[in-house]
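Here it is, the structure, as structure tokens.
Some chains omitted; the rest stay in position.
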Amino acid sequence: MIYITRRERFTAAHRLFKAEYTDEKNLEIFGKCSNPNWHGHNYELFVTIKGEINPETGFLVNLVELKNLVRKKIIDKVDHKNLNIEVDFLKNKFTSTEVLAISIWEELEKEILLLGARLHCVKISETENNSVEYFGENK
Amino acid sequence: MIYITRRERFTAAHRLFKAEYTDEKNLEIFGKCSNPNWHGHNYELFVTIKGEINPETGFLVNLVELKNLVRKKIIDKVDHKNLNIEVDFLKNKFTSTEVLAISIWEELEKEILLLGARLHCVKISETENNSVEYFGENK
Amino acid sequence: MIYITRRERFTAAHRLFKAEYTDEKNLEIFGKCSNPNWHGHNYELFVTIKGEINPETGFLVNLVELKNLVRKKIIDKVDHKNLNIEVDFLKNKFTSTEVLAISIWEELEKEILLLGARLHCVKISETENNSVEYFGENK
């Protein structure tokens, strides 16, 4: 079993809040991240896949295909976007880094299988100090 | 003459656009950076000051004072904010990294003098690939 | 299960040595790290916690609370300190990065439970080339 990680980057605006709360209550719970005028990040996305090396090609998957997949399914939808408003796979979701990681996992899991590998981890760095990892439901 | 650089970070939403243009024209000129729903960045701000070492203290300025100044005058105003809407010193300004660097220079120049040093450079990294430096009007 | 990592930094002096050894023997075993006049590092501390997303808030724990906890229990005690002399939770301990990671784990394990999550990993980078990870007694 070998593990391969591809890093991609995107910049996006977002806001942590609950629609059913007042701005005051959102501020109390989510702090400055609840700013109704939005803020944003340079997100780093690390997609780790695993599997056996293909004896024909000598690698697990073609990295160009992995890159293209992640860009098409994720980066093109979130880059230079507002995560709360414009992203189909985040519709009606809370845009914490935790939820973002799980949502990206759900977008990629089956697609990675089609490449001949399995998704192992979705990691997102929101800032140089904060990051989240998701390994799927069973781990 | 000695040069000291302090790095601070902030996250913010912004949008590149001209109010007098249509969304289409803004898109044509500013590309995905003109998204009316905003996007955002983890900005890095590097403030470089210069001057002579104070023989009494052995350093140019007290770095804690420099940090506090940059945080009070800049970071507290831009962090987790929308640069186009909420920042007094960016009022009615275009929020390109270039304009941002010059505007921060104008906020800091006199304050640095009061610390006993001169402002040498304001550098802003918008992404790991793009950055801007401003050295004042005469350079 | 979701994993969240918070990075904090601290600078400290330390020395690798055994009180029962001579300076010569300490030098022989621990090399330049045994310098009786101390040396120091900019340590990076990565605290990884895990748990289920709170359906009420949309995240695992409030990152501000995690940050405050790590700063109060660890950073305030070790930053700009001498690890061999001044840190209560390192009393009479050898200050290798290994021991440091285990000791920080012991300080944080119960506190993280009170936040509603479980401690997963304490990682410390001593230099850009050397780091240590501890996952608790059972792993």
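Chains: A, B and C, in written order; residue numbering restarts at 1 for each.
In this text, contacts are C-beta pairs under 8 Å (C-beta built on N, C-alpha and C of every residue); 3 or more make two chains touch, one makes a residue touch a chain.
Predicted, not measured: the structure shown is a model, and the values here were computed from it.
The full homomeric assembly consists of 6 copies of the same chain, 3 of which are present in the displayed coordinates.
Here is the rule we use: only the chains that are shown with their structure count from here on.
If each chain is drawn as a node and touching chains are joined, the picture is a simple open line. Of all chains shown, the one whose average CA position lies nearest the global CA mean is A. Both subunit A and subunit B derive from one sequence, and where they touch, over half of the residue numbers involved are common to the two copies. Averaged Cα coordinates give subunit A a centre that lies 29 Å from the centre of subunit B.
Once the centre of each chain is set as its mean CA position, subunit B and subunit C turn out to be 34 Å apart. Chain contacts: subunit A has residues 128 touching two or more partner chains.
By the touch rule above, subunit A contacts subunit C in their complex via residues 16, 18, 29, 31, 94, 96-99, 101-102, 128-135, 139. Subunit C meets subunit A in the complex at residues 1-8, 48, 53, 57-60, 62-64. Those residues of subunit B whose C-beta lies close enough to touch subunit A in the complex are 9, 11-14, 32-33, 35, 37-42, 79-82, 85-86, 127-128.
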